[in-house]
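Excluded from the complex is one protein chain; the other protein chains are retained at their positions.
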């Protein structure tokens, strides 16, 4: 990252040097490009959302309704984008959201993402359903800051195995996804015969888990009939719709670091997270992939932030596409945000270089936008920066 | 239906088994497909609405404005979608709305719908203007729960004949449509020369009615000149614009079961339904087919529900396309909803299999969405689940 | 018109008789058809509006925002659409708005419109800038009810001449257009070299006026150089931007019948019309043709209606396209409405038959919509029929 204005300069120098970037600088264009260039099932898996995709649209509309009011003549020459949360210092108020099965976008999958994240100083959240094992991702992420995302299996041995592996592989923080105990109704996947594409690719992080293998009676041979049975078993034990707030104590027993609950949309649920001794919540609707017709995640953020105050850490996810989006989420109470689909499109379109492009563009745009609205660090981003129309 | 999560599993197993569904999983796509594949007059009859079709759009926009707020960590492993109303237990909070002239979509018409409804446990409402006689529909619906929809003819003998036949054929509940005493101004039908297409198909349920045949002097021969005269007489006596609240007593005299008034949009009319001793109302604007520029039916629901409280049963119709839509209607006070055009498109596109596809998708989506917003049964669906933007 | 339900039945019988109407039953489709089939300059003249045409869009949006709430079980078998205003009984609450230069749409121009209006019992407002003389229009309109619209020339002799001629030709009511003392900025006309098209067609009603001819030194020969000078003089004296409320006394001196002020959008101007002893106002923004970015005319109606109460007659113009639109305007305080562009499109597309089609469709739609919302006559149309979203 180098200098305070490093993100900004890097891009502009490219421009001056006549190097046309391989991918567009407006990251909202990537979705269309991905739709044109990638395999339909792969593109559909990432771009798709629940039902009529109304929630995914609401996520973006919630950003559009809120507008920044720039302030002038504040000395913004020196910027510091770092944030301190959960006992850690993040270089930027941004993490890469957990996304499963990334290898459908590019064979380098999580490894490419992990390398780019480490190199550019952006924390990474590796998914339970990662295409590579979390140990491989950790190795590729050497020197980086990484968290682990848990899909809470109905098989408790599997849960413990994942937590143990994550801790051993240097994942500092646990992100428990609450909104996917049952898989959402996703027409793009259903229309393209859904999970079969997993066969040729797999959710390696899950399939190679020792506890999972014990449960299904050993490793898969890749093409055998037992593989289908394993997938069925995987689908069957993947989530646990019977979980309640009391079950969170189980996680505390098996995880020493901070625990974040991902998928919170209601203030009362945020308060229960405080009561349950959690370290924070991620206000997220899973990018609109779970419930059709749901509230835009940014619309849910202010209520959650007000409900918990400074008691626990609030992060935001679902709909971040631009630097200004990051500022808006921070102004409404998030300490940092997670970026999802855009880096997956970058991965699909140009591998690791694409992931790097997406991260660099977003951070440059964020740093420039912060300077232009008149703030030098995340702490100066307050609700006064925003208005609504 | 089998297990509580039966709807959901059925679909996913298809996915895992590499069986690509014949029709898309997003039911809002069916309208476009029907427009591409079906005869224009048939498609236009189902898809069309009154005037500029502004009311049909308002129906959908009313759903879009209301958003669900999912709740986390509630035990939703066991779901029960059944509802109890009018002395009956419905397996799901969904009925198939009455649609006339279904044979223009597929020659199996009401028989295909009746079979699918019985097989999947969804109550059926057979139309006065059905393409098959209500007796044939009842036979195809053996084992199913069925209601009868009445277009209140200006010939009282015809009315009594329909009520008598319905009772004899096992229809338990009467749904009186109030909003169609005069046929709406439907440009798609008018542009395609309207009713003539009925000649080759007929509204058999009406034409074969003994009282109607007595009134027109005997049965039709199918192509003769008297057939046209009969159509004219049918059109002339089809509705009765002179009816008032006092006339409802006549129905009570000739019908022993529950009576629902369909077409209510104003709270005062709902109160009058209570005063008239009716068993319930169906908040409906006939899918936007009667009055152009009218209120979206979902926007009318909260006022009606508040006006009648628990005194009578409130159902909802007009605009239901997704599982989340069902939840929204129930949250606003409906006990159950009616699904219309989507199953007619399914019928047109793939016959009985298409109807089954539509029902299965909607129920799967409903069950999944209920689980994901944190409820296990219709009674837990309350206004607190909703927010507006 | 015949029977109370005459408009409705007429159309349906056509449908039953397999006669497909030449033009679509949804009158909002006519604009697109006219754009496809008519000469660009002619179509542009009618379809065009001021500037970016934002006001024309606002006119329609104002209707869309207001929604009808239908009422059930009111005896609506017998309908009477007539209204009493300005000492006259209008058979329907609808007049044909004044439109100049109609011959650019069809050579029969005002004559075709006048014949259709008389035949269908719809009052007609003939324009100062009519393509035929008002005497010719009156002859074609024999038996009809007709008003005269005045563009108030800066040459008072011309004004007096028009009023004298109108009175002599049986025009009962004067409609003074206030919003066009200066011609609006209409890009479609400007881009197509504006007024030159008038040369081959002319505003005969104006050019043949004796006072105008005296002012320009005699009749035109149709193609001579003096014709261009006359057009220049016509353009120069067409309107008078110096007029004030005090000038209205001049009209009272030269006109015995009722006087309506057309172009009122502000309640204070409506009050001044009362103070000036006028008989009524037409709430109109000239179909959005004068000021870009102006208030939708229907949005201006409630304020005007409230300001004048029952002191004078309020009519509405600008944006009427459907029967439901008529009901909305009446619910907001208008006694009757004017219909503009749609009948001009009908004229352009099919001559007199096209005008008749438009009138018949609109009246049928109006009568049906009235029955379906539960009213039998204009007096029953009250604000309670409306809601907003």
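We just call them A, B and C in the order they show up, numbering each chain from 1.
Methods note: a contact is a pair of C-beta atoms (placed from the backbone, for glycine too) under 8 Å apart; a residue touches a chain by one contact, two chains touch by 3 or more.
For clarity, every value in this text was computed on a predicted model and none was experimentally measured.
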{"item": "Chains still shown that are in contact with the chain withheld from the display", "value": "A, C"}
{"item": "Candidate in contact with the missing chain, chosen from C:39, C:235 or C:306", "value": "C:235"}
{"item": "Among A:71, A:156 or A:271, residue touching the chain not depicted", "value": "A:71"}
{"item": "Per the touch definition above, residue among C:168, C:190, C:249 or C:379 touching the missing chain", "value": "C:190"}
{"item": "Among C:279, C:299 or C:365, residue touching the chain not depicted", "value": "C:299"}
{"item": "Residue of C:51, C:109, C:258 or C:287 in touch with the missing chain, whole complex considered", "value": "C:51"}
{"item": "Residues from chain A at the interface with the omitted partner, ascending", "value": "8, 11-12, 15-16, 18-21, 24-26, 28-29, 63-64, 66-77, 321-325, 327-328, 364-365, 368-369, 371-373, 387, 389"}
{"item": "Those residues of chain C which, in the complete complex, touch the missing chain", "value": "51-52, 54-55, 58, 61-62, 65, 178-179, 181-187, 189-196, 228, 231-232, 235, 240-245, 247-248, 261, 263-266, 268-269, 272, 285, 290-296, 299-300"}
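Here, only the chains that are shown with their structure count from here on.
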{"item": "Required minimum of steps from chain A to chain C, each step between chains that touch", "value": "2"}
{"item": "Homomeric contact chain A-chain B: same or different residue positions, threshold half", "value": "different"}
{"item": "Angle (degrees, nearest 5) of the CA superposition of chain B onto chain C", "value": "90"}
{"item": "Euclidean distance of C-alpha centroids - chain A vs chain C, Å", "value": "59"}
{"item": "Residues of chain C whose C-beta touches two or more other chains", "value": "none"}
